[in-house]
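This is the structure I have questions about; it appears just below.
Apart from one protein chain that is not included, each protein chain of the complex appears where it belongs.
Coming up: subunit A.
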Amino acid sequence: MRRRPGRTLLPALAALIPLAFLAVFFLLPVAAMIARGLHPDGRWTLGPALEVLSRPRTGRVLWFTLWISTLGTAITVLLGVPIAYVTYRLALPLTGLVRGLLVMPFVLPTVVVGIAFRSLLAKSGPLGFLGWDGSWQAILAALVFFNIAVVVRTVGGRWQSLDPRQAEAAAALGAGPWTVLRTVTLPALRPAIVSAAMVVFLFCAGSFGVVLTLGGVRYSTVETEIYLLTTNFLDLQAAAVLSLLQAAVVITLLLLTERLTAGSPNRLRGNGARQRVRRADLPHLLITTAACLFVLAPLVTLVLRSLQVGDGWGLDHYRRLTEVGSVPTLQVTVWQALLTSIRAAVDATLIAVLLGLLVSFVITRRADSAGGRRVLAALDATFMLPLGISAVTVGFGFLIALDEPPLDLRSAPLLVPIAQALVALPLVVRVVAPALRSVDPRQREAAAALGAGPWRVFWDVDRRVLLRPLLAAIGFAYAVALGEFGATSFLARPTNPTLPVVIYQLIGHPGEDYFGMALAASVILATVTAVIMTVVERLRGRSGGW
């Protein structure tokens, strides 16, 4: 076959743009922070830096991070897969609503959720009898609460596009529902499950506000430790060592998922048709109902407390959010802040989705040699790093790395969406790349052989499998961008606060009214997100006929 120069040149070019973005806005800042820690004043100080690893506290922190994240991931996956089945495969009413509900925690400021959880679990709360306040069980519950949407959406999206005929054939040959699930469906879902599990693990290990709020002083993860070491102790050496450790974990995880997902190509020809509910679905329905109640409990707490005015009930907190000047802390109305958030998140989503598409195309290319495969795997890992590296490191890194023209961007308004896009980008890749992998390369080759140029090949072959995952990725990226506060909070932002910033301002002020308003603002943020996600879903449902 004739080889076009475009076949290697184009991917290389496509890789260059996202790589440049990542290099400037992530690798450079992180490297600068690590260098500040390990190579201050032009001399390597590895010895004293490694001392942090010998501290007993560090050992405890590492161990806790490892087991709580593993356990959190396991439970999230075990709960998430049946929910994905119920909400994406069964012909049931209200599944769209359930999906919207499950994604709400994703955007809620972690401190607010932490407080909602604590209100439930505190000695005086309705679940106080569990004695979970300040315990690891509380942290675990919150981790599952936050991440369940990742599994439901990633796995559900793939489930929807599975070719149902395989399962039908197995059933026709006499396999029971469990056998079908075990031998046909689960293997086909494996890439999505592994991919989601990896993201959840990284989110668990990197969760910060939840662990701080619910763990009190007893529990600390690598992420909270880096935060404390950096902001409180300004111990950049120790923080650098822990950041490197985080990077190593991300790379190891990625190699592991690579191993686990390799060799399971699946033709995705599903039309998204729903099947009728059978009696065998009962356990899944029960799990879904329980999970909904579990997600609802803290949300209801939030809503109730946002409506609580003194000893009575009312919309006062909501009303005050819309009046500038009624509360001095509030320099803009909640609608203005919401608009700012939405705009920043739109920018972030555009950046993340465009770059994510490019990255996905490149890393899903078939490499002809082992060396090529390794390059692609390394590339894949590089783009996952932002999920695993501490927001403090990135945030402060911006400050010290992007401080010289032409890159003096430290107070550029665009830096906020860029920071959000960094977190969203890996998620886009994780959703889009598996879909691209499922394209039979022979289809592309056939199209090319018939004389189609690269764009034509894309339009005729890839676009068709890409649409649904792409919409899912857009929704995901958008939710992540709306809720991102970690790295954002370290950036010197020109005023025009986003809604999460307003919520933190309100919550940090003494006074019951401020607290009520913070909760009201959180409820608005979560509701708007759920609505946006539902609209994206609708778009996705309509396009099912492609």
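Note that in this section a contact is a pair of C-beta atoms (placed from the backbone, for glycine too) under 8 Å apart; a residue touches a chain by one contact, two chains touch by 3 or more; residues count from 1.
What we mean here is this: contacts and distances are computed from a predicted model.
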{"item": "Protein name, per the UniProt record, of whichever chain is missing from view (\"Band 7 domain-containing protein\", \"Bifunctional protein PyrR\", \"Chemotaxis protein CheA\" or \"Thiamine transport system substrate-binding protein\")", "value": "\"Thiamine transport system substrate-binding protein\""}
{"item": "Contact partner of the left-out chain, one of A:L10, A:A74, A:L92 or A:A122", "value": "A:A122"}
{"item": "Selected residue (touches chain absent from view) among A:L10, A:A31, A:L127 or A:L228", "value": "A:L228"}
{"item": "Chain not shown: contacting residue from A:G96, A:P177, A:G216 or A:P454", "value": "A:G216"}
{"item": "Residues belonging to subunit A that touch the chain removed from view", "value": "36, 57, 111, 114-115, 118-119, 122-125, 134, 212-213, 215-218, 228, 230-235, 305, 308, 325, 328-329, 331, 340, 342-344, 346-347, 350, 396, 399-400, 403-404, 410-414, 416-417, 460, 489-497, 501, 504-505, 507-512, 515-516, 539, 542-543, 545-546"}
